[in-house]
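== chain A ==
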Amino acid sequence: MTTASPAPKKDKKFQGIVVVNRENCKGCGFCVEFCPLHCLELEKGYNAKGYHPPVLAKPELCNGCDMCGLMCPDFSIYGYREKLEQAA
Partner candidate 1 sequence: MSNATSSGTLTGSHYLDGDHACSEGAIAAGCRFAAGYPITPSTEVVERLSQRFPLVGGRFLQFEDELAASIALLGGAWGGAKACTVTSGPGFSLMMEHLGLAAITETPCVFFDVQRAGPSTGLPTQPAQGDMMQARFGSHGDYRIIALCPNSPQECFDLTIEAFNMAEEYRVPVLVMLDEVVGHMTEKVVIPDQKDIKVTERRWTKKPPGEFKLFAPAEGSLVPEMVKPGDGYRIHVTGLTHDERGYPKMTVPEHEKMQMRLWNKIVLNSDKIVKYEAKDLDDAEVVVVSYGITSRIAERAIQQARAQGAKVGSFRLITAWPFPEKEILQLSKKVKAFVVPELNLGQMVLEVQRIVEGRCKTIPVPHVGGTVHDPQVITNAILGAVR
Partner candidate 2 sequence: MSAPVKENPVNKYLRMERMPSIWCPGCGIGTTVNCFARALDESKIPLDNLAVVSGIGCTGRVAGYLNVDSFHTTHGRAIPFATGLQLARPDLKVVVYSGDGDLSAIGGNHFIHAARRNADLLVVMVNNFTYGMTGGQVTPTTFRPAIASTTPYGAFEQTFNMPMLADSCGAVYVARWTAYHVKQLAKSMAEAINKRGFRFIEIAAPCPTLYLRRNKLGEGLDEMKFYKEKSVIRHGVDTREVALDYRKEITVGKFVDRERPTLEDAMDQRYKEALGKKYVPYVSPGAAKSQA
């Protein structure tokens, strides 16, 4: 199950998007620790195996660098960024 957590801000040119595969995550915490902008947190909730997957707690900070994705031993999180469409 994936949840996209976009970062909506009016004056930002890009929005960082983090996608988490909640069910494959094993709650190791690498992504949370090594996110350079400390945007991630482990959820209070848990998946079917009892692990706490990460969630983008501070979406406004995320720049889609994908450090979380690179670190993840379970291929369960990745980040990217999308160009925000300029409001008309």
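Rule of thumb we're sticking to: a residue touches a chain if its C-beta (ideal position, glycine included) is under 8 Å from a C-beta of that chain, and two chains touch if they have at least 3 such contacts; residues count from 1.
The candidate set was assembled so that all candidates are chains of the complex that A comes from, given by their letters.
Owing to the predicted nature of the structure, the values given are computational and were not obtained by experimental measurement.
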*asked:* Taking the stated C-beta criterion, I'd like to know which one of 1 or 2 contacts chain A in the complex.
replied: 2
*Using the touch definition up top, name the residues of chain A that touch candidate 2 in the complex.*
2, 4, 6, 8, 17, 19, 21, 23-24, 26-30, 33-34, 51, 67, 69-76, 78, 80, 82
